[in-house]
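Missing here is one protein chain; the remaining ones are kept as they sit in the complex.
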Amino acid sequence: MNTNKLNVLILSIVFIVISFLCTPCYGEKIVIDGSTTVGPIAKAFAEYYMGKNKGVNVTVSESGSGNGAKSLINGTCQIADMSRFMKEKEFKAAANNGIMPVAHVVALDGLPILVHPSNPIKGLTIEQIRDIYLGKIKNWKDVGGPNLKIVKISRDTNSGTYETFEKLVMNKEKLAKDVEYVGSNGAARQRVQKTKGAISYAGLGFVDKTVKALEINGIYPNQETITSGVYPIARPLFMFTDGYPKLGTELYKFITIYLSEDGQEIVESIGFIPVTSY
Amino acid sequence: MPDTNLIIEEKDAHIKAEDFSVFYGNNEAVKKVNMRIPKGKVTAIIGPSGCGKSTYLRAINRMNDLIPICRADGAMMFDKQDIYASNIDVVSLRQRVGMVFQKPNPFPKSIFDNVAYGPRLLGIKKKAELSEIVEHSLKKSAIWDEVKDRLKENALCMSGGQQQRLCIARALAVQPEILLMDEPTSALDPKATTKIEDLIGELCGDYTIIIVTHNMQQAARVSDFTAFMYEGILIEFGITKNLFEKPREKQTEDYITGRFG
Amino acid sequence: MHYNKKQSLVFSKKDATLQWLGSSIGKGFLFLIASFSAVIVFLIFWFIVKDAIPFFAEKGFKEFFTGTNWYPAAEPGEFGALPIFVGTILVTLGAIIIAVPVGICAAVCLSDILPFKIRQIAKPIVEMLAAVPSVAYGFFALVIFAPFLQSLGATTGTNVLNVSIILGIMALPTIVSVAEDALQAVGKDLREGSYALGATRAETLIKVIIPAAASGITAAVVLGIMRAIGETMVVWMASGNAAQIPEPIYNVLQPVRTLTATIAGDMGEADHVIGSMRYHVLFAMAASLLAISFLCNWISEWITTRDP
Partner (left out) sequence: MQLKTRKFINKLFSGIGITSVVIMTAFLLILLTPITYKGLGAIFFSGTIEYRMLNYKEFGHGDKENIEKEFAKAKTARAPVYLQFDSFKKEVKKLEPKKRREIKNQLKEIKEALKELLGPFPDTPIPVLLRNQYGQTRWKNAQEKLHHVLYSEEWDYSDPTKPGIQVFVPRKKYFAGTSFESFFPYLEKNIKKMLLPKFTCYWQFLTDKSKDAHFFGGIMPEILGTIYLALGAMIFAVPLGILAAIYLSEYANPGKIISFLRICMGALAGVPSIVFGLFGLAFFINTIHVSNSKSVLAGSMTLALLILPTVIRSAEEAIKAVPNTYREASLGLGAGKWHSVWTIVLPSALPGILTGTIISLGRAAGETAPIIFTAAVSVGLPLKIWETLSQPTPALSWNIYNLCTEHEAVDEIRHVQYGMVFVLIAIVLLFNLTAIIARARIMKKLRG
């Protein structure tokens, strides 16, 4: 009885000690945190990378651009996904922590304006969109559509996507109060595909058959128009690292995926625009 | 006030209460009791419910400590030592003063573990030794024959009478000098009661037994001495036969003839 | 067989000190562990309030509690959280309207009406409702229930009605189990006394049992309210997140925004590092939530400990 218990005890102690001794043999890890918009790219890169480099654990969190910046500055992640550029104050805070954020533009993203495919409207002007979101235009018939109340959907006020929209479309004017906020691009698309009178915006990767992207000022958002800069609502997507990663490190290999052909194909096939097609 | 000193000599006394009182808050449940309890004999304490007999009994191994508002006054001498002194080791007191409770209360463990609980506390670990003690104690409490084949079974499977004898065996296994019994048969049927009473008869001599009972016949059957308490006061103490046949006090007489209580 | 028992009943001075020391250390250790949760409460309180103070210090209370313009990301931001408070109250109220009648009736039914065997089957239902994780409720609300509401003609499926119903279902098990305990605690005597006077079961319950268990039932309702207010995932996924006061206010088909959803949604992207107002206002909200939950907790404590 007693000797048995003792054996179990010794065994478990040995096991624990061994586990701790094994800690240095952790696989390498790359921690990525940040924007939900860049999330799909990061996730696809992560899967691609882990498929090629066994034993490296690439973890991707999608907790928001602000949180990504914070994690990078606090040193709790190596790569911060951001759908906006870092703010000046954030750079300062980073410098105080001895962190030197370096931006990598991994892709371009347009912000297509989405409506339900049953909506006959083909396009709007920026001003019309602004008026819709300001609450000045309340019905689709005022912009030449059917007699249908407009359900305005926006990304959460905290997302980089929202900030781009606010800057490029709203001219920093305030959105009407009855605008409905959703937490993610996927949710925005979902709300549009389920709601006939809805209007929303999301990343280009989220356009598919179930929703209709509008022409803005007569220009339809696609790869050519966005790359050439004709489509008015577009922005770069960033990954930030602390300093430029050293050659040959896992981090270096990861952060340069977007420059490789495979990386560009990945970016393109999940619906963003690879930067090298500039 | 009866003077037990007349009946029990100093050298025969195993437990000696001197002006001993117990309070529940402000309520004096036991009032200035003086009592010598003889060594190796069975002493019964009788009285109507609420007369403080159980409280008095529980005071002997300081079981009342468990009740936060309860405190004691006066002296309770055991082994030339006031057990209510400040530097008393209650644990070793209780190892020498065992107790059997009103309701059988075996632990939810096997029969063996129940009896071995006390010896294990005293540091006995060897299986052989423990088995010996368990067997000895169970034999002593006249239950060995009934349970020897099912020592591994849960004690709660047994009948009430068996459980109570197990509890006695459990108390005996610690080899106490005094055994306190708080109405040990009140929850049992007559047949089981008889067995317990027989057991008490067998145990007397080896142990000082103090038994609290509301059953006067039981007191008359099993005890050598009897004390009668009423409203916290020790009314009378005497040799059992004398006390029942010709009580000196009026209240005792009223009680044993069934006029109140 | 003889034991090595200590013959003296008295502690030596050394033993006594050791004994005293041992028991005090043991007790002290246990006390420390028991007060751990108090420490945590204070730490939580401190961490929340510390970051909420800069907001109130700069913006004061008036705008936060009475303003209706919620534009935390604008420059300069506007932090009128009234619509968010109203949204929280609306969905909680909705949940209570659904959960309280059903919950109390079900508790009464479980404790007094159903025969024992059926009760044995019905009780696990309550336990299962309580066990389903909130994200599963949220998933149901967003993926199954919202489209269903839209198919019935609502402009948006993520609205007050949706969230209220789901929160109501989530609060149900709390209310049922606490209220049932209260009803059971009333005891057989009162019931038998009432039946002996010729009262029917309904009369016994309404006139005797329920009044006797009233404090417990109220506490159950308060706990249910707490559950609804503190819930995050369901409101985040299915409330629509629009910082508006519905027009008219009883229009349950409008989207609203609640405190917990705002914290969960905004915290990710607020500028933590800089400690902007947009960041601090979320802590002001968390502090308000804490205050509400402390208040509820205190009320339920007060109700249950109050002399009947």
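For the reader, a short list of remarks on this structure follows.
Labels for the chains are A, B and C, by order of writing; each one numbers its residues from 1.
Here is the rule we go by: contacts are C-beta pairs under 8 Å (C-beta built on N, C-alpha and C of every residue); 3 or more make two chains touch, one makes a residue touch a chain.
Because the structure is predicted, anything quoted here is derived from the model rather than measured.
Partners of the chain left out, restricted to shown chains and counted across the full complex, are A, B, C. Remark: the omitted chain is touched by one listed residue; of B:S21, B:N34, B:S54 or B:Q95 this is B:Q95.
Note that of A:T76, A:N96, A:N171 or A:T249, the residue touching the chain absent from this view is A:T76. Where chain B meets the omitted chain, the residues involved are 61, 63, 66, 68, 91-96, 98-99, 101, 103, 105-109, 117-118, 121-122, 153-157, 167, 170-171, 174. On the side of chain A, touch with the chain left out of the figure occurs at residues 19-20, 22-23, 26-27, 29, 31, 33, 36, 39-40, 42-44, 46-48, 50, 57-63, 67, 71, 74-77, 116-120, 141, 144-148, 182-187, 189-190, 196, 205-206, 209-210, 262, 265-266, 269-271.
Residues of chain C that touch the chain left out of the display are 26-27, 30-31, 33-38, 40-44, 47-48, 101-103, 105-106, 108-110, 113-114, 122, 124-129, 131-140, 142-144, 169, 172, 176, 200-203, 205-206, 226, 229-233, 237, 260, 263-264, 267-268, 283, 286, 289-290, 293-294, 296-298, 300-301.
FYI, only the chains that are shown with their structure count from here on.
Common neighbours of chain B and chain C under the contact definition above are absent. Centrality by C-alpha centroid: the chain sitting nearest the overall protein C-alpha mean is C.
Centroid to centroid, with C-alpha atoms defining each point, chain B and chain C lie 52 Å apart.
Once the centre of each chain is set as its mean CA position, chain A and chain C turn out to be 34 Å apart. Centre-to-centre, using mean CA coordinates, chain A is 79 Å away from chain B. Per the touch definition, chain C reaches chain B in the complex via residues 1-6, 8-11, 13, 15-16, 19.
Listing the residues of chain A that touch chain C in their complex gives 35, 63-67, 69-70, 73-74, 87, 89-90, 93-94, 149, 151, 156-160, 162-163, 166, 172, 174-175, 177-183, 191, 194-195, 197.
Listing the residues of chain C that touch chain A in their complex gives 68-75, 78, 83, 146-147, 150, 155-158, 236-237, 240-245, 254-255, 257, 265-274, 278-279.
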